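After this line comes subunit A, so read on.
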Amino acid sequence: MPTMTIDGQEITVDRGTTVLQAATQLGIDIPTFCYHPGLTIVANCRMCLVDTNKSPKPLPACHATAMDGMEVWTQNEKVQKVRKSVLEFILVNHPVDCPICDQAGECVLQDHYFNFSAQPSRLFHRKQHKPKAKVLGPDIMLDAERCILCTRCVRFCDEIAKTPQLTVVNRGEHSEITTFPGEELDNPYAINVVDICPVGALTSRDFRFQTRVWFLQTGRSVCPECSKGCTIRVDTFEGVPRRYKPAHNPQVNDWWMCDTGRLSYSDYLDNRMEGPTTTVDGKRRVADTESAVRGAVEILRKEGAGKVVVVVSPWFTNEDAYLTARLLKGPLSGAAVYMGGRPDGVQDDILIEADKNPNRRGVAEIFNAVGVSYAPLSALSTAGKTTALIFGDNHGLSDAQRDLLGGLDHRIVVGAFMTPLWRQATVFLPARIHWEKDGSFTNVDGVVQRLERVVKAAATAKSDGWYSMKMGYALGGGYRFDTPGAVFDALCHDVPGFAGMSYSRLGDHGMVLGSGEPPLVPSPDVATDGPALEAAP
Partner candidate 1 sequence: MSMGELILWGLVKFVCIVLGWVMLVATVLTLMERKQSAAMQNRVGPNRALIFGKKFPLSAFLGQILADALKVLFKEDYEPVNGNKWLHRIAPALGLIPAMLMWLVIPFGPGPPPGVEGHHWFQMADLNVGIIFIFAIASMSVYGATIGAWASNSAFSLLGGLRTAAQMISYEVTLGLSLVGIFMIYGSVQLNDIIWAQGDMAWGIVTQPLAFVLFMVAAVAETKRAPFDLPEAESELAAGYFTEYSSMRFAVFSLGEFIGIVAVAAIAACVFLGGWQIPWVETPLLADGTVDYGWLTVAQVAIFLVKMVFIIWLQMQIRWTLPRFRYDQLMKLGWVYLLPLAIFNLVITALVMYVLR
Partner candidate 2 sequence: MATVQVERRELTLAEKLYIPEVVRGLVVTTRQMLKNAFGKKDVATIQYPEVKKVYPDRFRGRHRLTTREDGTVRCVACMLCSTACPAKCIHIVAGDRGGADVEKYPISFEIDLLVCVYCGFCEEACPCDAIRMDSGRHPLPSFSRDKQRIHKVQLLEDGVRSIARQGGEGT
Partner candidate 3 sequence: MDPNYAPYVPVVIIGILVVGLAAVILLANRFLGPRRTTREKAIPYESGVDPVSTPRQRFSVKFYMTAMLFLIFDLEVVFIYPWAARYSEFLRDNAFAPIAFWGMMFFVTILSLGLLYEWKRGAMDWE
Partner candidate 4 sequence: MSQAVIDAVKARFPEAVEETHAWRGDDTLVIARDFLVDVCRFLKDDPAMDFKMPIDVCGVDYLGHRTPRFEVVYHLYSVTKRHRVRLKVRVSEDDCRVPTVTTVWKGVNWYEREAWDMYGVVFEGHPKLERILMYEEFEGHPLRKDYPQRGYQLLMPMPTLMDR
């Protein structure tokens, strides 16, 4: 257990801890380029050089291990001079590219230069030219001039994606990153190299020139593309999501996410249906939310719960699932419930799961706890039923199933997109999608994570749970919540697996089902009277 001093602060660390890690524990920032906590250490950028009493020359903090009695200075004149020199060297051949570089604004090189040097150039000479705008793979572009040769990308492919596709060729100032001959950077995790590239050498072709990063509004969310539920940031510009970025979550995905998930955001941008419709006298009419819900309720009341088929979705947030479970346990008890969702797909042993639905585990947990039994959608039967209440629109319905549903008298569809279901709907209630609602998902490993409302939905679109709540109230099993937080509190109260959770406790990394301490104060009883508030959960 060596004890050392960094900038005058004493700290005792485990043997083998690097100086950089020790400094991080003390809250001291040391600038780095090549160091990445998820990758091996190579210490080739020299940015993290610090002055120590153990060596006349400054040592790379990322690589130097802590020694007993070691004294480290991260701010002294020597270190500052070294940093300036390192930056000067790095910038010698760096092109004057910030205006066209997508990285500007989140560029580590910009930050470090500005914070640690900010001095004019002393060198006037011709810069070394290398390939620009070189296509490395289906999703990646390389600008070799901007590269500072930290080799994070090379190490990522070797160590994380396990597909060695990148390497450094040539020597000295002619060095550049490239793919192995005949190879493309096309592994399923390739775009992660863009994230870890400290400069703008590797850029995503998808995000290329879309917007400038400093205009982006960001919010935490969960990738819905498979049941792994990678923690992500949704970056929006002018109210439209422009990219996903993985967020660090040691419980789920560390720093990474797969390309499929990352690029999936664009699937949700088009074909949105945000207006409720009803059918009056056999004709489809645009309606307002209030009357559309009323129409749905009238159908359900007229037909009675026994004649209703309900299709629920593993795309529910936990809150939606809870509210729907309350509906199905209450006013609609007796309805036949089927669980839909997207069919299984590919999987690997890194992050990608076969189940392509984000919250199957959570919905199952909640339905079981509330006492709603359901069958898989493949067992759909409409015998003796007149009405279908379908939540969600990506269920992968077969033609036969669609015909079955089409044969019913009424179809109440809660969906977000222009799908065949929308065309069939007697009553269509527009739903919000994952980045438009507050809530939580439970991933395949039982990690419950928060979704933040990143994008403001059209005023007419409400979450699935809100419709369940409104219908339940209208059908006489009244319950109401004002906020998703209140729903989650009630859910945590009612569902044993969620016990002890709350939005604030979920934090950045989420909690695993069953890991929560029981709440000190029981959550308040759910109000069962009074009108449901307009405030949509």
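Here is how the candidates were picked: all candidates are chains of the complex that A comes from, given by their letters.
One rule holds for everything that comes next: a residue touches a chain if its C-beta (ideal position, glycine included) is under 8 Å from a C-beta of that chain, and two chains touch if they have at least 3 such contacts; residues count from 1.
Predicted model only: the values in this text are computed from it and were never measured.
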Touching chain, any copy counted, for subunit A within the complex - options 1, 2, 3 or 4: 2
Sites on subunit A touched by candidate 2 in the complex: 95-96, 98-100, 104, 124-127, 132-133, 208-212, 214-215
